[in-house]
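Below you will find the structure I want to go over with you.
All protein chains of the complex are present and in place, except for one that has been dropped.
On to chain A.
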Amino acid sequence: MEKVGVCDDFVNLKATELRLGLPGTEDGCEEEKEKVSCGKSNKRALPETEKEIESTGKTEASPPKAQIVGWPPVRSYRKNSFQTKKNESEGQGMYVKVSMDGAPYLRKIDLTVYKQYPELMKSLENMFKFSVGEYFEREGYKGSDFVPTYEDKDGDWMLVGDVPWEMFVSSCKRLRIMKGSEVKGLGCGV
């Protein structure tokens, strides 16, 4: 019951959000993302969700997009002058490397830009042009070959989504999007 209630809040939130993404890509994932959040919401999502409703009460804010380093090529001097928010130079975020099996290049993303897993996942999907499937607490990700994993402070490789968001942000050292076949060994959450 509790979970459903939380989901409803979340669902409403998503429904009122104005998105500016490419047409067709996000819609299919919307529902799945909500389920993802419901799946984790028993622990931490409730206060998080409330915070989100507050901060995005205007329904204008869209979740942070996948921002590739240095793109578009506008000098940070110009970006800073124009927007009066603080300098978002590299050193101040929590940047972790993201690699994807099969892609020859690595990316860096700033985890502090995201507030929850759905945003992070959407960002990664957009950045690497793939789809992540549905997250189930017991069985992990289903419906796609790609599985997001991360290496934590202890050097263990974990499934993204298993631990509460804050714990994830503070312990994540790097991300790796694995191809399905390798992931079996990772098990299914806690």
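Simple rule for what comes next: a residue touches a chain if its C-beta (ideal position, glycine included) is under 8 Å from a C-beta of that chain, and two chains touch if they have at least 3 such contacts; residues count from 1.
Note that contacts and distances are computed from a predicted model.
**Student:** UniProt names the one chain left off this complex as which of "OCX32 protein", "5-taurinomethyluridine-[tRNA] synthase subunit GTPB3, mitochondrial", "DNA-directed RNA polymerase core subunit rpc40" or "F-box domain-containing protein"?
**Tutor:** From the choices "OCX32 protein", "5-taurinomethyluridine-[tRNA] synthase subunit GTPB3, mitochondrial", "DNA-directed RNA polymerase core subunit rpc40" or "F-box domain-containing protein", the unshown chain carries the UniProt name "F-box domain-containing protein".
**Student:** Need a quick check: the contact residues on chain A for the chain that isn't drawn.
**Tutor:** 20-22, 65-79, 81-82, 89-91, 95, 97, 99, 104-106, 108
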